[in-house]
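Contents: one structure, followed by commentary.
Showing just some of the chains, left in place.
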Amino acid sequence: MPRPSVEEINALVRPQFPGSPNECAEVGEGYAVARRVITGEELRPGGYISGPTQFAVADAALWYLVFAVIERVELMALTSELSIRYLRPAIGETLWARATLDKVGRRNVVGTVRVWTDDGVDKPTATAQGTYALPA
Amino acid sequence: MPRPSVEEINALVRPQFPGSPNECAEVGEGYAVARRVITGEELRPGGYISGPTQFAVADAALWYLVFAVIERVELMALTSELSIRYLRPAIGETLWARATLDKVGRRNVVGTVRVWTDDGVDKPTATAQGTYALPA
């Protein structure tokens, strides 16, 4: 079975989260990218994108990575744990997260995630690492 | 300076996050409790409260804990890192998070957070631990 495409992932995920601004932007061998257009609700005092918003995009990127590496859109894959570190203020209109594979096993997938904004991938606003559990 | 009350915390935080459903429910010696009424947007397939929603409430509880232990509502206190583990499906109309103090220093505050729903605090849906940085 081939890796699902960006279009297939978004078509299957969107109906499940009708209000979610997260979307899959790219998938490839051992990685996936999530994107979120900032609407304004996610902003803290000072115009900074909130920490939980960055977490949500990192978590979405890991989810898409799971689909990429197990080669199917498994909606019931669930985060089992995730840790995040915030690196610099996040300002911008678009938030990105790229998850790369650390390991895929029968029971779970582990990956590392970099989060950034319009300022560019070289100025990450957060870095994260976590585990998704696969349904039995 | 005395510890800010629940009312003071909510009165200062709300205008900064007009759309946020998180609110402070309780503060005391070395702890704080956050509450969030679930509106439906936070639900995953199957009616489960999403992981990022639970993270957001845990993060809010830690923020209120910072206010409680430094004895002022410091809006510019920022999460520097937070790790979360999901323990069981989260189903219910209200989500709670209680943060307890591990350490308060000049530069940061560390705490442990338990998250639960209407099923009760004895059935936690997530457990977390993290650090807030205080402004210089």
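Letters A and B name the chains as they come in the text, with residue numbers starting at 1 for each one.
To be clear about the criterion, contacts are C-beta pairs under 8 Å (C-beta built on N, C-alpha and C of every residue); 3 or more make two chains touch, one makes a residue touch a chain.
Please read all numbers here as calculations on a predicted model, not as lab measurements.
Here 2 copies of the chain are placed, and the complete complex recorded in this file has 4 of them.
Assume only the chains that are shown with their structure count from here on.
Mean C-alpha position of chain A lies 22 Å from that of chain B. Per the touch definition, chain A reaches chain B in the complex via residues 16-17, 19, 41, 44-46, 51-52, 55-56, 59, 75-76, 78-86.
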